[in-house]
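With one protein chain withheld, the remaining protein chains of the complex are depicted in position.
We call the chains A and B, going by the order they appear; numbering starts again at 1 in every chain.
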Amino acid sequence: EVTLRSSDTHPEGYPTVVAVQKMGEMLEERTDGRLCIEVFHSAQLGQEKDTIEQTQFGVIDMNRVSLGPFNNIIEKTQVPSLPFIFRSVDHMHKVMDGPVGQQILDAFSDHDLVGLAFYDGGSRSFYNSQKPIRSIEDLAGMKFRVMQSDIFVDMVSALGANATPMPYGEVYSSIQTGVIDGAENNWPSYDSSGHFEVAGYYTLNEHLIVPEVLVMAKASFDKLSPEDQDIVRQAARDSVSVMRELWQEREKVSEDRVRAAGVEIITDIDKTPFIEAMVPVYQKYVTSPKLQQMVADIQATE
Amino acid sequence: MELYVLFGTFTFLLLIGTPVAFCLGVSSFATIAYLGLPPVVVFQRLNSGVSVFALMAIPFFIYAGDLMVRGDIARRLVALAGGFVGHLRGGLGQVNVLSSVMFGGVSGSAAADASAVGGLMVPQMKERGYDTDYAVNITVVSSIIALLLPPSHNMIIYSIAAGGRISIADLFTAGIIPGFLLAGLLMVAAWGMAVRKGYPTQPFQGVRMLGTLFVSAAPGLILVAIIFGGVRSGIFTASESSNIAVVYALLVTFFVYRSLSWSDFIEATFAAVRTTAMVLLVIGCAAAFGWLLAYTRVPASMVALLQGVSDNPIVILLLLNLVLLLLGTFMDMSPLIVITTPIFLPVATAFGVDPVHFGVILILNLGIGLCTPPVGAVLFVGCAVGRIPVWDAVRTIWPFYGAALVTLMLVTYIPALSLWLPSLFR
């Protein structure tokens, strides 16, 4: 009887947390109680960068993480982290469920990890406290908080705005006082962080649709019998649809709440100039023929 | 069993006088080895625990404090405060509390407040005949005020840990009355202690003298205005404000007062390095210790225990307070907020407690935990600034703990203290 310890930075009840818990129930059922999962949510075991290392050491067995922290470790994870690489969430699902997704999952095995499945991280868009942003010109000179990641910093610069990395916890008061003009995130985070209270303009430009990933420690995976390994892989795949459903519900709830608060949502924007501005970013990050091939494959996916 | 190893090793090392940071580190190391896990995790937690940008306010405020003390800013400020309330019994104790109200509205970090106000006040209080433990204790406990008055990054951590359903603006506003209540009760406690100990008073120096003192202290007062104004108007973030304090203190002492010699500067830098290193090493090792507590499910078992005891809201709130105080005695604040909020908040709301109200209870409660041994970052900062052993401080800290506990009880059982002010803004 083995309890797999799984880490998540999101709180109890968050779609990713619930999905992994559901996966645990499936495992328990399918292995007659030999395997189950306990989710350590709310970053109890550390932030993503740390828990990734802990998973590599085999201290924790499973981990639900964003692709961002992997960007500097596994080159292939940079591709789905590229701005405007996916046309829509559906497009992202098709790609990640297909051969490109499998290619990326396989890349984890060189780093003491087993890639199990991709989850949704929603689509990220800009919000700010100053004015409705309808075109790329409106972004000029504005200061946006981004995550500490080279790609995101370069993306914001390429759009003509100022990227200001800062800790998540300082964003609210920094927008309120005008240290920065805004930030960028998905519906649930825009809602849960309370940033909509101080940044009342949300432009749905969807620059990033970055999937998240469920990985397992190679050490823990290798301890399982081949049958149990298959059961784990299958249960992880089965948890994806649970996750996607929960995610959509969550997005809807957040969107309703934010709209009810009177935030101005800007939907009528032409994405083309934004996408064209990304050419230098792609040139900088998509360097090897392998990555170029991946980008082409993604763009060719209908 | 692993908990016996963890707490056993910790207690043994603590008793034989091992530095607290190493008690935490070595006991975590021993427990990891006992569990058969790779010990590398302990050192990863240690490294990540100190690699946090928000912690940077601690070295900066400690540094600014050292510069202000060596560069004559502190003496002038205290002289001014003495002019105002020095004729009251235990005047400098009152000034200490009021300074925490001012700094607290700027930093939001109890450890930073203790280092800034403590670095300023404790040497002066010692010089004027106050006992070191009294000076340290009032500094330590009054810095909890910093956690309650906005901006408080801990409130933001709480809001995020609660799944973000709670308005940060409401939380900020909710802390204001409890913060001033705590300040008031601490001033009463400081006065009572001062009467008992017969601390010095000085004759009132007259209004004209006050004017002179004011002009002489003005550059130091402007510092508070710069930090306040800077954060409120958005020139810099709360953590950057600590940096501005250092830069400003350097400018004033080098160019305005011309009171800081090159060797003063070097000594202030070394002093700040020493204090900071010891405080942050404890925080880093506590990160390893806290990881083991989470890994071995200590918080979860505590809740299970709690839920089996009673269904009376008053009893549950009392128990929640007790458990939080106990956890806060061993662990540091932000990891505890993150770990306990998702578990305790549903319990509290199930018994009809408003989430904003619970946030204030939680922050105040864990803030008291920062001032209690064996693991109390703020207590350590205070002791480091006063250069006295932790034991000497906690022997006489009880009246101040008392004031904090009375505040905690009032805040717990009178929801309006937290909820009335936010309701005005809705």
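Note that in this section a residue touches a chain if its C-beta (ideal position, glycine included) is under 8 Å from a C-beta of that chain, and two chains touch if they have at least 3 such contacts.
The rule we apply is simple: contacts and distances are computed from a predicted model.
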Per UniProt record, name of the chain withheld from view ["CoA-transferase subunit beta", "2-oxoacid:acceptor oxidoreductase subunit alpha", "TRAP transporter small permease protein" or "Cytochrome C"]: "TRAP transporter small permease protein"
Residue among B:3, B:35, B:278 or B:347 touching the omitted chain: B:278
Touching residue (missing chain; options B:31, B:142, B:173 or B:243): B:243
Option touching the unshown chain, where B:5, B:37 or B:55 are the choices: B:55
Absent-chain contact - pick from B:390, B:404 or B:417: B:390
Those residues of chain B which, in the complete complex, touch the missing chain: 13-22, 25-26, 29, 39-40, 42-44, 46-47, 50-53, 55-56, 59-60, 63, 235-236, 240, 243-244, 246-247, 266, 269-270, 272-274, 276-278, 280-282, 284, 373-374, 380, 383-384, 387-392
Touch list for chain A against the chain that is not drawn: 53, 56, 71-73, 141, 143, 148-150, 153, 162-166, 179
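Following the convention adopted for this analysis, only the chains that are shown with their structure count from here on.
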Centre-of-Cα separation between chain B and chain A, whole angstrom: 35
In the complex, chain A residues that touch chain B: 5, 11-14, 40-47, 49-50, 53-54, 57-59, 166-170, 172-174, 176-179, 189, 191-194, 197
Chain A-touching residues of chain B, taken from the complex the two chains share: 37-38, 40-41, 44-45, 48, 53-54, 151, 153, 156-157, 159-169, 231-239, 291, 294-295, 338-339, 341-343
